[in-house]
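Read the structure below first, then the notes.
Yeah, one chain of the complex is gone here, protein chain that is, but the others are all in their spots.
Up next, subunit A:
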Amino acid sequence: KKKKEHSIGNSFFIGGVLCTLTYQNTKQSNLLIIFRSSLLSAAQHLEPNSTIDMALSQLAGRSRSSNLLKTLTAAISLVRPISTDTTPLTIDTSLPFTSHKCDTPSRAVETDPQELLFFFRQMALMRRMEIAADSLYKAKLIRGFCHLYDGQEAVAIGMEAAITKKDSIITAYRDHCTFIGRGGTLPEMFSELMGRQAGCSRGKGGSMHFYKKDSNFYGGHGIVGAQVPLGCGLAFAQKYSKDESVSFALYGDGAANQGQLFEALNIAALWDLPAIFVCENNHYGMGTAEWRAAKSPAYYKRGDYVPGLKIDGMDVLAVKQGCKFAKEYALKNGPIILEMDTYRYHGHSMSDPGSTYRTRDEISGVRQERDPIERVRKLILSHDLATEKELKDIEKEVRKEVDEAISQAKESPMPEPSELYTNVYVKGYGVEAFGPDRKEARAVLP
């Protein structure tokens, strides 16, 4: 049974006077005293202090004389930023880790309220963003291929939480959320999807070619499995320059049957490259279920001599723990495979309804039981880090942000015709022409 006692150390920095409030399940009179003092201190200062509001809302939520407190809370609580509380929390992952030829990390994950709320917000953003992309595709503003990541957000977020921007990530075509996780902005993303100039690849890449060099996000690749040797190359360069960072090469359960993957595993293991191979196992390679495509669907064991770890990919804390463990491992010992057991709600891409090879019951079943955002919501609510209303507010905020980004992206113009010829070659020694016959429009050097 969970502890009833919550000691929340809330620090109120009020003009130099430190007021520490310890809240326990106390009597009504104590509540009123605490409330009054915090009310006074809140009234003295114009800036909303998030911790005050949090304490107030907890009081409001818990107290018997809820009406009075709720009204007062409503009067005082202003729009506040994500909680900055960094008291450590330890939460267990939903499932234990299973491993192949290595130790498992502990099930208890260190986190804090700020991080959990950040996870919630980011995942809600990604979910909203992918659904918005769905509607944009149906409105024919996004064309071609559009592979959506909803359901798998925990993998992108959890991985980011465990690493720095110096570590490299490379993934396949389901890259929208990974791009955002790496620091990409929403307008950039939507502009690229709509083929506009303001896109991250200047409108010339499209959905499958998002890149962000300054935060070491290497894309964004359309050919299944081809990014894994590239990921090996990233790890090779990191080993070559000895900069203590790792590379994550993501691929799917469909790509796990590619030969170049096993070649890459051999190469990485041979030279102890700091490469982490992450199989995002959403159980379907386009329309083919994993048991129909792979003799051995235990992808984390497929490395044979390369150790592997199986992680519940719908639990963001498990992903974070697993990736942290993998980074430490890879820096010391060489490659490791992580299998993220995850699920995608949409079909493979927008042209795939997603229901011809699986039942709607299965999809809704997973959504009810394993949805990553719901899991974090329950964690936040059960640990009293925020109220339902606040979480709903976050979701509304996120929706607005996405809508704004879309309208901003819609304003961006289409690329100029001369952009057709830019970036085919890098201008350097002697290269002055395009095409085979040197008579095309010459590019002006920047």
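The rule is simple: a contact is a pair of C-beta atoms (placed from the backbone, for glycine too) under 8 Å apart; a residue touches a chain by one contact, two chains touch by 3 or more; residues count from 1.
We adopt the following convention: contacts and distances are computed from a predicted model.
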Protein name, per the UniProt record, of whichever chain is missing from view ("glutathione transferase", "pyruvate dehydrogenase (acetyl-transferring)", "Transmembrane emp24 domain-containing protein 7" or "Glycine cleavage system H protein"): "pyruvate dehydrogenase (acetyl-transferring)"
Identified contact with the non-displayed chain, of A:Q260, A:Q321 or A:S349: A:Q260
From A:P187, A:G205 or A:P307, residue that would touch the chain that is not displayed: A:G205
Sole residue of A:T111, A:Q152 or A:N216 that reaches the chain not shown, by the stated touch rule: A:N216
Touching residues (missing chain, whole complex) on subunit A: 166, 168, 170, 199-206, 209, 211-214, 216, 218-223, 226, 228-234, 236-243, 245, 259-260, 263-264, 266-267, 270-271, 422-439, 444-446
